[in-house]
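Encoded as structure tokens, here's the structure I'll be asking about.
Every protein chain but one is kept in place in this view of the complex.
Order of writing sets the labels: A and B. Residues in every chain begin at 1.
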Amino acid sequence: MIISFPDKKKRRIYKENFLYIIMMIFGFLMLVPLIWVVLTAFKTEPEIAKLPITWLPESFLNFDNFVQMFAEQPFGRYFFNSITVAVISLISSTAIAVLAGYAFAKIEFKFKEFFFLLILSVFMIPAEVMVLPKYLMMAQIGWVNSYLGLAFPDLFTAFGVYLFRQFMSGIPDTYIDAARIDGASEIKILWHVILPLIKPALAAFIIIKFMFSWNQFLWPLVIGQKQDMFTVTVGLVAFSGQWYNQWNLIAAATVLSIIPMLLIFVLLQKHLVQGLVMSGTKG
Amino acid sequence: MLKFLWISFWGKSVKQRRSRMGYLFLLPSLFFVTLHFIIPTIYNIVLSFSEWHIIRPLEFVGFEKYIDVLTSDEFWEALSRTLYFTLLSVPITITSALIVALALYRIGPRKGSALVRAMYFAPVVASLTAVAYIWTWMFNPAYGLLNEILKFFYLAPIQWLNDINQVIPSLSIMYIWSRLGFDMLILMSGLTAISPDYYEAARIDGANRWHSFWNITLPLLNQQLVLVCVVEIMMALKVFELPYAATNGGPVNASRTLVMHIYETAFQWNRMDEAAVASLALFVIILIVTALQHFFLSRKIHY
Partner (left out) sequence: MSTVRLSNVSKSFGNLRVVSDVNLEISDGEFLVLLGPSGCGKSTTLRMIAGLEETSSGDILIDEKVINDDDPKDRNIAMVFQNYALYPHMSVRKNLAFGLKMRNMKTSTIAEKVNEVADMLQLSDLMERFPAQLSGGQRQRVAMGRAMVRTPKVFLFDEPLSNLDAVLRTELRSELKKLHMQLKTTSIYVTHDQVEAMTLADRIVVMKNGKIEQIGTPKEIFHNPKTLYVAKFIGNPQMNLHEMQVKKINNSIFLTASSLSIPIPKAVINRTNTSYLKDGATISMGIRPTDIFINNAGNKKGAFKAKMILTEMLGAETLIEFGIEDLNFKAIVEDDYGISSGDLFEVGMNFEKIHIFEDTT
């Protein structure tokens, strides 16, 4: 039995409110670099070289930097490339991981633990370690400068297998029993019964995977050697190298490179949190 | 005949058929594990024992490349820089992520709390290349925001990325900023999953907040903490975008990390064989670190 005294409770509420304000201040500080780069993207060249520093751009309608950016380099193509690669790898890795996750969570077969450990250990090895041999493999089959080559390391993600297995283990077996009796094959069970029930995990996976694929750099740098196969990240670096010290232009390109991810995050962030929380509960 | 083959493949009984289905569902994953991991690893090992030429086939040279790499200063310098960067970044990232997660958890769901959480998470959305540019501009000695702030407090300006001794800590700042939100989210998911009953019980037993933290929160958060540690150490050890975009390894190689070393060896100097040795070194380091973490951290799980 806990007896809480009114003023003790009040003190706690004060404390929590105080903490909330502190966290808001620090949260705002976290945003300052982002805000700063957005502001810079709207400034003109003389403005950024002004001392002392001015915070706000003279006009928020100054889109010259963005216009120039697209004029100088095919950023439209970069975006198209990044999106294509992200979509290919998203579809492939989700499909593969859902299948494996279901097998691990709901089907009995021999050596299950062994296979799971195998996949889990791949999860622990970063892709960067394997860039070199993978590049040589791609070169041998002629996938350098191709979308499949760009997407190759992302076609499968061990993390997805792990996430979906965690989630699906939490789904009661009776749903699957019922579906089996209702005449559904394993694939149909997966499609009609399991997938709708793991939507939070799917959303979490899509965000994380998309983010990973969109933000990749080393692999596309190595594999997309021609300019028309640059992804946004590679294009951003190429552009910045070309316009060294033109920070208004670089800022514009940087801001634009973040926007797609930001949109996805804003759209799905509720699911991301929910998905992570649920996989945590079940772990 | 066809039917017989079909049956013998699928097995006769329901159970056999179902377990075949399991293997079938696993097949694509295993295919890619082979393609992404097993073949490249073997290839890398073969490469490390060979002399690589662009057109001619590989030529076995034994440990020659290992000797070349392990006796070169560049490799060891890149490695020690990377370790320095990791040791600097990871503990701070995780500690501050834990503090933020605990604070946000303590505040609990209320009006605007999702927004505050999003503030901390927002930097995660940016690619590390974008992060590099955002901060290079922040760090700019003449026009950067940070020196402006220092000036406001009558402090001497700092050279940040342009100084041999400050470049790695400056990169760490970028890294911590960009990773904090992700770790916080993972840790928060763990906190949310802890049943309040434990705290109630501890309070009845007379534990204070500090006791609860050490005896309940940390042990029950172990899974998430291990995950965050593993991921962060891995991410830091393979850091590449930040120095590549922000400093190109400079000034005077002071920020040339191991992956950058591998990249340049392989793709700029065309010495694939030596790069393969360095890759293996990174691989082994990651293996050791992961194994150590498992050894130290997972012991606490079974209390």
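FYI, a residue touches a chain if its C-beta (ideal position, glycine included) is under 8 Å from a C-beta of that chain, and two chains touch if they have at least 3 such contacts.
Fair warning: this is a prediction, and the values are worked out from it, not measured in the lab.
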- Contact set of the excluded chain (shown chains only): A, B
- Query: Considering the whole complex, which of A:K9, A:K50, A:K110 or A:H192 touches the chain not shown?
  - Reply: A:H192
- Item | Residue of A:A184, A:A238 or A:L262 touching the missing chain in the full complex | A:A184
- Touching the unshown chain, chain A contributes residues 172, 174-175, 177-185, 188, 192-193, 196-197
- Touch list for chain B against the chain that is not drawn: 12-15, 17
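The criterion applied here is as follows: only the chains that are shown with their structure count from here on.
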- Please work out the Cα centroid separation of chain A and chain B, and write it as a whole number of Å. 14
- Given the complex, residues on chain A that touch chain B span 2, 16, 19-20, 22-24, 26-28, 30-34, 36-37, 40, 48-49, 51-53, 95-97, 99-100, 102-104, 107-110, 112, 115, 118-119, 122, 124-137, 153, 155-156, 158, 161, 186, 211, 214-218, 221-222, 232-233, 236-237, 240, 247, 250-251, 253-254, 257-258, 261-262, 265, 269-270, 272-273, 276-277, 279-281, 283
- Complex contacts: residues of chain B adjacent to chain A: 15, 18-23, 25-26, 28-30, 32-33, 36-37, 39-41, 43-44, 47, 100, 103-104, 106-108, 110, 112-114, 116-130, 133-135, 137-138, 140, 142-143, 145, 148, 177, 180-181, 185-186, 188-190, 192-193, 200, 203-204, 223-224, 230, 234-235, 237-238, 240-241, 244-245, 259, 262-263, 266-267, 272, 275-276, 279, 282-283, 286, 290
